[in-house]
Structures are given as C-alpha cells and as structure tokens.
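Here's a structure for you.
One chain of protein is taken out of this complex; the other chains stay put.
For reference, chains read A, B and C in written order, and residue numbers begin at 1 within each chain.
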Amino acid sequence: MTENNSTASHISYLEETGGRSGIFKWILSTDHKRIGLLYLYSIATFFIVGAALGVMMRLELMNPGQQFVKPSTYNSLFTLHGVIMIFLFIIPGIPAVFGNFMLPILIGAKDVAFPRVNLLSWYLYVIGAIFALSTLVFGNGPADTGWTFYAPYSVNTETNVSMSVMAAFVLGFSSILTGLNFIVTIHRMRAPGMTWFKMPLFAWSLYATAWIQLLATPVIGITLLMIFAERLLGVGLFDPSLGGDPILYQHMFWIYSHPAVYVMVLPAMGVISEVVSTFSQRKIYGYKAIAYSSLAIAFIGYFVWGHHMFTSGMSGPARIIFSILTFLVAIPSAVKVFNWIATLYGGSINVKAPLLYALGFIFLFMIGGLTGLILGALATDVHLHDTVFVVGHFHYVMFGGTGFAFMAAIHYWFPKMYGINYNMKRATSAFWTIFFGFNVMYFPMMVVGVMGMPRRYFDYLPEFHIPNFISTIGSWILSVGLLMMIGNLIAAFRKRKKAVDNPWNGKTLEWSVNTPPTLLNFDEIPTITKGPYEYHEQ
Amino acid sequence: MFSQASNFVEGVDKAFLIISGISLVFLIGITFAMILFVVKFNKKRNPVAKNVKESRSLEIVWTVIPTLLVLVMFYYGWAGYAPMRDFPDDAIQVKATGRMWSWSFEYENGKISPTLIVPIDKAVTLNLYSPDVLHSLYIPAFRIKEDLVPGINNKMWFEAGILGEYDILCAEYCGERHSYMLSKVEVLTQEEYDAWYYKVDDNTNAAEAGLKILQVNGCVACHSLDGTRLVGPSFKGLWYSTKTVTTGVVSRQVTADEEYIKESIYNPSKDMVDTYPKVMISYKESINEEQLKQINAYLKSIEK
Amino acid sequence: MSKEPHTNHIVSFSNQLKVWIALLLLTWLTVTIAYIDFGNLTLSIALLIAVVKSTIVLAYFMHLKFDSKILTVFLILVIVIFAVFIGLTFFDYALR
Partner (left out) sequence: MSSSISNSAITAVHQVDEHRDDGASKLGMWLFLFTELILFGGLFLVYSIYRLMNPEAFAAGSSHLDVSIGAINTIVLITSSATVAISITAIQLKRKKLAINLLLVTILAAAIFMVNKYFEWGHKFELGLFPGGDAFNVLEGGEKLFYVLYYFMTGLHGLHVIIGAALIGWVAWEVKVGKQTHDNFAFLENAGLYWHLVDLIWIFLFPLMYLIA
C-alpha cells in the first residue's frame, strides 16, 4: 500500500507499528486513527449482537401467544437490546469511530489533544461492555427493566440491574472523556488559518455533541449511582415506600437521556452534510445556518426532556411548557433538511452508495422527526405514549437516522481509512435491501401503535397480529441487507483494490492527505486559506 | 367523522389528523424535490455544478414557516388535551388499582370489580393507585392514558359515549406479566349500571365468595386455578400440600395450612418456595381475616 | 496555536492571605446568621453567602480572574444549563 502514493516514503498508519507487534500495536496505540478503528470493530460487534437480539424479539412477536421464549427471557432480551444499542452502539457510534478518525485530520491536527485519555476512553468502553454482558452469566440474569431502568421496578426486581447500571455508568464516563477530548482538540489544535467558520460541518457537529456529552452525561451518572446505592444499601432515594418519588427518577433520567438523543443524531447530521456536499460537488447550502443549528439543537435539547413524561403525573403547566419547547427544537432540524435539499439543487450529483445512504437518512429521518411532532403534541401523546408507535418513531430517528448516517460514513470514508475500495454495485444493492427491509419492519409498528398496542409487550391481543407479522418479515429482509453490506465491506479486504487519494473529489482536508493517512496525518501542518467546500473557484 | 367512544376521541384524532396531514405534505414535497434534483442534476446531465447563490430571504422563509406550523400543531395538541385535565365535580369516583399484574376498580359504595363498569354519558373519574411499581392505565378506544405512580395520587377522567366493551391495557412496563395485565371497560346503560351497582353480593357460599376475592385482588393473575404454573404456585392442589420453603437461609418443610396461607398473603417474602421469584407484595391492607376464611374455603374446594 | 488560556500571572502572598481571611469571615458570618431567624429568607441568605464565597474561590484561588475569559464563559454556560435543570424541574414540583 505504500507505493500507491507519489512519494514512496510515506508509511501509512496501518503499517506504523510503533515498535509493537500483534494485538499490542492496536490496544496500546494512542494514534487517533487506530483508536477509531478499535472503536469501529468493537461497536460493529455489539451492533451485530444487538441486531440479533432484535431479530429474536421480532420472532417472538411474529404471532400472538408464546412462541419460543419465556416472558422473563423476552423482557431481558429487549432490555439487553436497548442497553447494547443505545450505550454501546449509537451513543459512541459516529463520534468515537469517525470523530476519532477524522476530526484531527479535518481541522489539520496530528492527533487529538489527549491521545492517552483517548485510549483510556476506549478501555472504559470495553470495561462497560464487559459489565453489560457479564449480566448474562452473573447474578439473576440480565436486567429486565428496559433500558430506562425506571424506579421503583428497577429497585425491586431480582435480576442483575446493579451490574447493568454500573455498565451504563462506566460507558458514560467513556463518553464524557471523548467529548472532553474533542472540545479541547477543536479549541487548541486547529491548523493555522483554520478559523471556526472554515471548519467542516462534521467538526461543528462533533463540537456541539461534545458539549452535550460533557454536560448531560454526569446527570445519568449520578442517577444510576443512586439506583445502584438503592439496590445495594437500601437507601431509598426513589422508592416511594421509603419516602422517595419515582417521578423524580424520570426527570433525572431524561435530563440526560433526551440530550443524549442529540448525541446520537447530531454527528449523524454532520456526516450527512459532508456527504451531500461532496457528492453534489457543491458548496453546502447555508453553511452557517447548519453550523448554528447544531449549536441550537444542542442547547434547546436540554430543555425538552419532560416530553417523555406527559402521562407520568407531572404538573399540568410543566406538560404544556415541555410540549411547546419540544416543537421549537424541531425547527433547527427542519432547517438542516431544507439546506441539504438546497445543496442538491444545481449540483453535479454522483449517485454512489454513500449518497444513497445519506438520502435514505434524509427520508427516514424526516419520517422519524415528523412522527416526533405527533408525539410532542399533548393530546396525541396521551394516546400514543408508551405504545409501539414510539418504538417505530424511535427506530426511524435512530436507525433510519443515525444508523443510516453511520453506514453512509463507513461507505464514504472506507477508501481513505483502509486505502482500498469496496464493490460499489453490491454496496448499492445492499442499500436498497436495507432501505426496503427497514420500512417493512418499522412502518407497521407505527400502525399497530396507533391501534393501541403498548410497547414492551411479550404477547398481544389478536387484533394486533397482522402488522406484527409483517414487521417480523421486514426484520428478515433488513437482516439480509445488513449481512450483504457487511459482507461486501469484508470482501474488500480480500480483493484489496487500491483506492486513490480522493475518490469522490472531496474538498475537505482528509482528501488531501495520503491514503491511508500517515501516522501524523500531514507531512507538514497545512495553513488553511479556503473554506471547507470550495468547489466553485475555477 | 370521529368516533364518540369517549368525549376525548374527537380532540385527539383531530390533532392527529392535522399534524400528520401537515407532516405528510412536507414529507411528500421534500422527497419529491430530493428525487427530482437527483435526477435533474445528475452527473451525466449536469457535469459541472452550478454555483447557486445563497438567499437570505429563503433561509428566513423556511425558518419562519415551520415555526408557525409547529405552533399550530402545538395548539391542536393542547386543545385536544386540555379537557382531559379539566375534571368535572359531579363525576362518579372510582379508585383504580393496578398492581403486578392485574386491575381492580373500587366504587364509592365499596363494590370492587376486576373490570371497570361505567354508565354511558356520565363522567367517571379514576383515582389511580399502585401499591408496587409504575403502571399505566390505557384505554386506546377512549384515547386516554395516565400512569399509576406509587405514592402519588394521579387521576384521569372520561365520559363514555357508546355502549360496549373496550380493552384496558397496561402501558408502563411493570415486569414479567406486563402484557397480560389486561381488563375491560364495560359501558352500560344507566339502568343496567344501577342494577349492577346496587346489587348486594350474595356471600352465603363461602367458597364462591373466596374465589371472588381472589379475582378482585388480582391473585389469579399470577396463581392459576387449574394447575398451570404462572409466576407463583397454582391454587389448585395447594390446600394442605407440603412445601419446601426457605426462611432467610434456613430450608424447611411446611404444610400449606390456614396459618401458612395467612402468612403467605400478609408477609409473602418471609417463607419462600425456592423455585418462585420474590415479587409478591403484602395484601394485609386489602384482605381481612373474614375474607381469609372465604379464601380458605375456596382453596379447600379445589383441593384436588 | 490559538489564544492561550494559560497565564503566568502571579497572585502575591499577601493577596492570597487576604482572600483566605475573607473566606473565613464569610464562614463565620454564615454560621452566625444561621442562628438568627429570618423565616423563609434563612436559606436564601445562606445560599447567597455560599455564592459569594464560591465566586471568590473561583476568581482568586482558581485564577478565573486572570485566565482567558473563555473559561468564565464556559462556567457561566454550565451554570445556565444547571439552572435550566432546576428551573424546569421546579415547574413540575412547585405547580403540582
């Protein structure tokens, strides 16, 4: 791979062992790119595990009545599915993999500000993951509370909730350190001339995300610590029989977990901005509007947590305030969508897999966002809260949104990261299978939710059968699509078709460095004079 | 155009239609534009990208219009919701208890029923009570839902408009048999309702009365009557059977006699049969000594 | 690199001692006042003194007064967000 560049002396980060061999050149490396790949492999593994659990749940729900697992097993299944997908896949997902890999290159730096802290955060991630999975073996089985760990059930149940909340606690710490690292990196390590408004939008979105990670995560940390103490020492902070208030737990939980939704989706929006611009060969439309809307979403995201609690017994005025704030947070997201569409206008659009995933993102995220409006309105939320509709909405935003952005990102940056190309035709057909399967799987959930089927149901009334059945079929199609995609990417390593430095004719800095990048990314730190998307200068 | 099953259906469904209508227009419009641009400005047709000038006014327009639209949506959401919180004074008061994993409804005259029985066109307020964990009383046909939070006195109300039976479901995850925590609302005419409400229960047959107590207290949600194993041991064949229980850490043999059954109801986690989960709460508040006797009579009647 | 939040400002010994004495005086004040009954204001006064004390610690001991302003801006952001947490939660509890 060294000789694919004009200067043969460039040694890519993949060949740079740092004097270590075997696995040590990975798990002891503080190179942000290797750490990004460490995250990629671990996150992909947990995604597959989580998806398998999801498929099992769909199998159980295919027909009414008990299919193949016990109710208690099913309850552990959806809890584990939630914990894995939320804490091990979607929250770290894009920032830890692509943020780590690309952020320093995008702003013209050699590495993040604290490389060793960066490696530490990966270790914390692994420890958290081990905690989460150890519940399969230790204690009375995995938690059966749902990923929300609502008190007082989470305090009373006999399953191993303590270990699961400790897992989430450690993972929160990992997330905080990543965010901290990114903020300092962006403040201190930008190349000369790389002013704030010359930064690519992905960097902007990571910056906004990092602030949420930093300032929201400690709240869940302390909340879960309280649950832990309550279970271990019987101190009763949320247990009503000891004077506590379960609704306060919900406040605390959502003070973190709503902003966390933006931790999941903001970096995804950053990826989409990059991909849409590159594949339209156009300067992104409304650069500043998108940059500011990232910050706006991050900030208003702290104000809306109460919309998860409209039926919890919260005071009437609080419900109204939270509803109206929820509608306001929709606006910056809408502005982003309009800007992406406007970027396509007049472009020279190269329809390749990354763009397909990005357009898929826009479509599915819109459905997710618009169904979010239905849930944000008080009257309709009373009906739909805690039904399968919410599950459908959530998966449209998180899987259709962030999941698709993740796949867009991997297809976009794969040649740069590994210096090899994947098969574009297969990537395209995998996309269509995933897109089709996704809608077959999740749209019926909206329907059955409107019909009134509550979520977290092991069994259901006969009238809910048909949508559930279709949804299960969809889960198979989706699984096939995902396997096609993963298989195609793995096959690229066998074929080893060399990639050029700038396959998509992108203008951001990562396309100007070697493929794959060298250890220090740049021979010499560049001096930046142009904006990130200057396609129209000639 | 809207169902009249309850007085809230119209407000909720109207909000739903308006919000999803506006949303659909946007979804279709944007998707159409997206596809159109991808086709029209395809690399093959348009090899060189145009440098489109950004328009400040366009940015303002597409910020302001969604803002106005979401405020409209908020308004309809609020309008459909406000009456739900506007409790009438003359409503029938019912205490709705949700526990792992059954419902019961207690009326002002002390009558208790496992289903919710209400007269048509009459306001009913449900005072929600949970002795254990969170539940949520959900009647999809009426478009209403409110959580039962232990320690907090939530309530909800409605006025049913069509005779018939509707599902009650638990919408807040509450453990193993969450999805089986079901009941019904029965909407009756005023006459039928009165007849039911004022009917004095015949308690001459102790065993029958015992069965009724087991039903209204939701015992049968976990303890089957036919020998099937649910969450707890079945009632069938329980009477004077021998059980191995663990008290603290000590294991011992007991006979399921009157004393043991009383202890199991009042202080369930003390002597546990090992193979069952420790989930039952004490029923000391809701089952008195007299009722215990009736329960015993019933258990005796299904001895074998 | 961009602007330096790190300064080599030296706070003199005598100033440090003054700050220390001020903090001790405020501690004495807060304890003394606690025994006077101001009704509902008692807690507010105690918190007000705590805010003054912490501002002094932040400004002098933690050098915020001499460091780059960006740190102060961030700190204010953190306080605002924390105030949002408290404020919106009180919207629920105070109005139930």
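Assume contacts are C-beta pairs under 8 Å (C-beta built on N, C-alpha and C of every residue); 3 or more make two chains touch, one makes a residue touch a chain.
The model shown is predicted, which means the values in this text are computed figures rather than measured ones.
> Kindly name the visible chains that come into contact with the excluded chain.
For the complete complex, the undisplayed chain touches A, C.
> Which of A:Met56, A:Leu201 or A:Val219 touches the chain that is not shown?
Here the residue in touch with the unshown chain is A:Val219.
> Which residue among A:Leu242, A:Leu328, A:Met451 or A:Ile486 touches the omitted chain?
A:Leu242
> For chain A, which residues touch the unseen chain?
9, 11, 16, 18-19, 29-31, 110-117, 176, 180-181, 183-184, 187-189, 214-219, 221-223, 226, 229, 233-237, 242-245, 248, 252, 255, 518-520, 523
> State which residues belonging to chain C touch the missing partner chain.
Looking at chain C, the ones touching the missing chain are residues 1, 4-6, 8, 10-13, 16-17, 19-20, 23-24, 27, 30-31, 34, 42-43, 46-47, 49-50, 53-54, 57-58, 60-63, 67-68, 70-71, 74-75, 78, 81-82, 85-86, 89-90, 93-94.
Here, only the chains that are shown with their structure count from here on.
> Just give me the whole-number Å value for how far the CA centre of chain A lies from that of chain C.
37
> Please compute the C-alpha centroid of chain A, do the same for chain B, then give the distance between them in whole Å.
33
> Touching chain C in the complex: which residues of chain A?
187-190, 215, 219, 247-248, 251, 255, 302-303, 305-306, 314-318, 321-322
> Help me check something: in the complex, which residues belonging to chain A touch chain B?
71-72, 75, 144-146, 150, 152-153, 156-158, 240-241, 244-247, 280-283, 285-286, 289, 311-313, 316, 319-320, 323-324, 327-328, 330-331, 334-335, 337-338, 341-342, 344-351, 359, 362-363, 366-367, 370-371, 373-374, 376-383, 385-387, 450-452, 454-461, 535-536
> What does chain B use to touch chain A in their complex?
For chain B paired with chain A, touching residues are 8, 11-12, 15-16, 19-20, 23-24, 26-27, 30-31, 33-34, 37-38, 41-43, 46-52, 54, 58-59, 62-63, 66-67, 70-71, 73-74, 76-81, 84-85, 132-134, 136, 138, 140-141, 143-147, 149-152, 154, 167, 169-180, 182, 277-279.
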